[in-house]
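Left out: one protein chain. Kept in place: all the others.
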Amino acid sequence: MTQILRGALVAAALAAFAPMGAAHAEIKDLKIIAPAAPGGGWDQTARSIQQALQSDKLVSNVQVVNVPGAGGTIGLAQFVNANKGDPNTLIVGGYVMVGAIITNKSPVNLSQVTPIARLTGEYEAIAVPANSPIKSLADLVAALKADPQKVSWAGGSAGGTDHITAGLFAKAVGVDPTKVNYIAFSGGGESLASLLGGKVTAGIASLSEYDSQAKAGKLRVLGVSSAQRLPEAPDVPTFKEAGIDVEIQNWRMIAAAPGITPEQKKEISETIEKMVKSKAWTELLAQKGWANTYLSGSAFDAQLAKDISATQTILKDIGLAQ
Amino acid sequence: MSDPRLSSTRRPDKAGFVIAFGLAALALVVGWDAWRLSSINAHSAVGPAAFPTIIAGGLALLAVATAAEALRRGEVERPRDEFAPMAWVLAGLVGQIVLLPLLGFSIATGWLFAATAKGFGRGPVWAHFLAGTVLCFLIYVIFAKGLQLALPAGPIERLM
Partner (left out) sequence: MDTFAALSQGLTIALQPINLLFAFVGVMLGTAVGVLPGIGPALTVALLLPITFKLDPAGSLIMFAGIYYGGMYGGSTASILLNTPGESSSIVTALEGNKMARAGRGGPALATAAIGSFVAGTIATIGLALVAPTVVDIAISFGPEDYFALMVLAFTTVSAAFGSSVTRGLTSLFLGLALGLIGIDLQSGQARLSFGIPDLLDGVEVTTLAVALFAIGETLSVAAAGARADEIIEPVKGSVFMTREDWKRSWKPWIRGTFLGFPIGAMPAGGAEIPTFLSYALEKRLCRKPDEFGNGAIEGVAGPEAANNAAAAGVLVPLLTLGLPTSATAAIMLAGFQQYGLNPGPLLFVTNPDLVWGLIASLFIANGMLLILNLPLVGLWVRLLAIPRPWLYGGILVFATLGTLGANPSLVELGMLLIFGLLGYVLRRYDYPIAPVVVGLILGPLSEQQLRRALAISVGDPLALFQSPIALTLYALSALALFGPLLFFLLTGRKAPVGADED
């Protein structure tokens, strides 16, 4: 046991040099709950916020806590129940949570937290292997209309953003969403591999997952789910350009606990706004290839409400919610 | 198949029957869940109920096989287990779960250490509890502060 302790002491000593120790912070201690396991999008978002807040000395000590499980609903439930009125604990969340709350029949929902701001987002893209006979969204739509079962889609877990996008896409072109032959994969890597290996007809995931493969000429990205073409892929048309009325953003947000005072909410919002404008945050976003889709206040609340009701409808259409 | 240490008599093996019963009960639960799932409309070739059905079937067969073996092999004499030491270890684990949200990592885990040591015949409990709590507090400092690992904090941890 002494070995473990000795090793760990070195770790402690080293870590002491690391992030902490700041001078003029407004908030002293902050805990951010990442309702996912280490490595995922929410975890990376939480750790990026941690890094940005600390390096700009906006908060002197930020701790990230992973509470993984069930599309973030376990972390959310724990947050809502244990942190009522606590201004020093925040939670990271996102669009995936909206769907998970519905499909998992979660006892808590997003109306029970205090949303602060949408921070970043990614758009969905549809891609096919480079040697696929499908050259455009129109080809894909034609194949889908001919026999939806023959078009297999690789994406993330059932009921997630990828599945929802596939369902919306089918519905928009007049194909029964329940007929979509959607193949769920547990990680981005596996679904991408099945697409590269030509095992499925098409893949659906956030654009960043396909981007480097497309640049290397291994995949062809047919379309993206944004309102306008995206700077990282200016040649790729949007769904809307192809006449398919689907627009979806897989956004990530930060929210505060229920029951905090308006003053506390204001202070947190201001800190986050400062962070979003900081150089550290801009650099982090660039590094990860995330778009800055900062939206706060009532505009964000309205967007959130819109997303929730749209998601509810499509999940019913796919057959995943009652 | 039979262990040379174990001698057997003519009476059927009671433990074997209890295990067979447990397996049958598990098969029923899994089977019931599969039945519930099969009523949900799934639009794929193999739905969510297929595997549970197979597993429930397998468990049911194993329950029968276990019961048959218990009947055939007869009562197996197993060395007697001592209940008190086990109870201490279990009390340690249950105690930790109960104490953790109230008193934090160090005290709850200190209790686990003391109870386990007691279970293995080393007392007194209070001295081990103190030593365990100090040890666990050290661990807490290293992991929670040094490595930012999130561990439940209690009154002692909040002193820092």
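Think of it as A and B in the order they're written, each chain with its own count starting at 1.
Operating definition for what follows: a contact is a pair of C-beta atoms (placed from the backbone, for glycine too) under 8 Å apart; a residue touches a chain by one contact, two chains touch by 3 or more.
Owing to the predicted nature of the structure, the values given are computational and were not obtained by experimental measurement.
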* Structure fact -> Out of A:Asn88, A:Asn109, A:Ser132 or A:Ser194, the sole contact with the unshown chain comes from A:Ser194
* **Touch criterion as defined above, residue of B:Leu103, B:Ala117 or B:Ile156 at the omitted chain** => B:Ala117
* Asked: So that we can see where the missing chain sits, which residues of subunit A does it touch?
  -> 1, 3-4, 6-8, 10-11, 14-15, 17-19, 37-40, 43-44, 47, 51, 65-70, 73-74, 77-78, 103-104, 106-107, 149-150, 152, 157-159, 163, 181, 183-190, 192-194, 196-197, 199-200, 212-213, 215-216, 218, 287-289, 320
* Structure fact -> subunit B residues touching the chain left out here are 1, 3, 15, 19, 23, 26, 29-30, 33, 37, 40, 42, 44-48, 50-52, 55, 58-59, 62, 65-66, 69, 78-79, 81-83, 85-86, 88-90, 92-94, 96-97, 100-101, 105, 109, 112-114, 116-122, 128, 132, 135-136, 139, 143, 147-152
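One rule holds in what follows: only the chains that are shown with their structure count from here on.
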* **Inter-chain centre distance, subunit A versus subunit B - centres from mean C-alpha coordinates, in Å** => 36
* Where on subunit A is subunit B touching in the complex? -> 5, 8-9, 11-13, 15-16, 63-66, 178-179, 181, 319
* Asked: For subunit B, which residues count as touching subunit A in their complex?
  -> 41, 43-44, 138-139, 141-143, 145-148, 150
